[in-house]
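Shown below is the structure under consideration.
For this view, one protein chain was removed and the others were kept in their places.
Here is chain A:
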Amino acid sequence: MFLALRELAFARTRFGLMGAVIALIAVLMVMLSGLSVGLVNDGVSGLQKLPVTAFAFEKHVQHDAAFSRSVVDDDAVRAWRERPDVAAATPYGNSLVNARSDGGVEIDLALFGVEPDSFLAPPVSQGSRLSTPDGIVVSTTAVTAGLRVGDTVTLDRIGTRLTVVGVTTGQHTFGHVDVAFVPLDTWQRIKAGVGPGGVLPDRATRESTAVALRAKPGRTLDLAAGDAAAGTESLTLEQSYGASPGYTAESTTLRLIQGFLYAISALVAGAFFAVWVIQRKHEVAILRAMGAPAGWVLRDALVQALILMVGAVAVGAAVGVGLGAFITGGGVPFALSAPDIAAAAAGLILLGLVGAAVAVARVVSVEPATALGGNR
């Protein structure tokens, strides 16, 4: 580090500019990470917070549209309840509706139809739990949008009126839409498009979107065997995120952008250190002529790159977190997650170092004899 630190201090403008570029990439990476987490929260936090191990959908359902296309009946629920590894199995309904409150708030809702006495019934932070047929428990984000406990919302087209009886703990959203938990019976009427006074067909009283499954403690669900017995097609909870509208496309896009940023970081660091090595070629020749081992020269150059990358990424990440704090809570789906930021920063440093290492490895091939004569 003898030479590395002194060169960093001496050429501080040059290294500062380079560090600023890396720091800007780190800022961008933190913002992207925040957007990723925010979009995941917006897309599937309603699913993440369900105490579910897996969902059993209709057989042969299209996986990326399973929540909107799947229909299962009571027979499937009963078949799953008889499985030895299943602690609980309950029907689960999922549908998206447009609604308007009495206060004039227009809001889209993801209705999660659940049996009020099942393990899917949500805990509440305000108001009361699900009980009455027209009562709903809404996400805290719906409160941010303007709904209050006691408000009545009317669903578009069918005119069903529902009363907000409680508010969940934390954000529950699905496909960027606020979740409202509704009793399964009511959900079945809404799903069938039966408004007030209408008669629900008998078949519809036995249907739901999927069977929500919870494994016995310490047991792993044998999904294949359960599917064979129940005539369903199961996805684990994590696999089911892909069935949330837009989730896979959004995640893939952001991962792609992050990948490009990692590559850019490696290329920028590699290009900078490649030029740096060329400019220092004569100095490296002097070091080698004086007997400096190749490993010493290489180690010194790598330590220099490490200090630059760690310093610049730390500054960039700090700035990114500061900026993110302003954005969080606004209209943009953005959430800072320490493990995600740490992973992104580590990735930037690692790939930047790989780029730098490829460049500085050339110091070992510098010919020490070029230190002699007027070679510069």
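The criterion applied here is as follows: a contact is a pair of C-beta atoms (placed from the backbone, for glycine too) under 8 Å apart; a residue touches a chain by one contact, two chains touch by 3 or more; residues count from 1.
In the analysis below, contacts and distances are computed from a predicted model.
J.: What is the protein name, per UniProt, of the chain that does not appear here: "Dinitrogenase iron-molybdenum cofactor biosynthesis protein", "His-Xaa-Ser system radical SAM maturase HxsB", "ABC transporter ATP-binding protein" or "Acetyl-CoA acetyltransferase"?
T.: When "Dinitrogenase iron-molybdenum cofactor biosynthesis protein", "His-Xaa-Ser system radical SAM maturase HxsB", "ABC transporter ATP-binding protein" or "Acetyl-CoA acetyltransferase" are compared with UniProt, the left-out chain turns out to be "ABC transporter ATP-binding protein".
J.: Touching the absent chain in the whole complex: find that residue among A:I257, A:A271 or A:I286.
T.: Considering all chains, including the one not shown, the answer is A:I286.
J.: Across the whole complex, list the residues on chain A that are touched by the chain not included here.
T.: 2-3, 6-7, 9-11, 282-283, 286-294, 296, 368-369, 371-374
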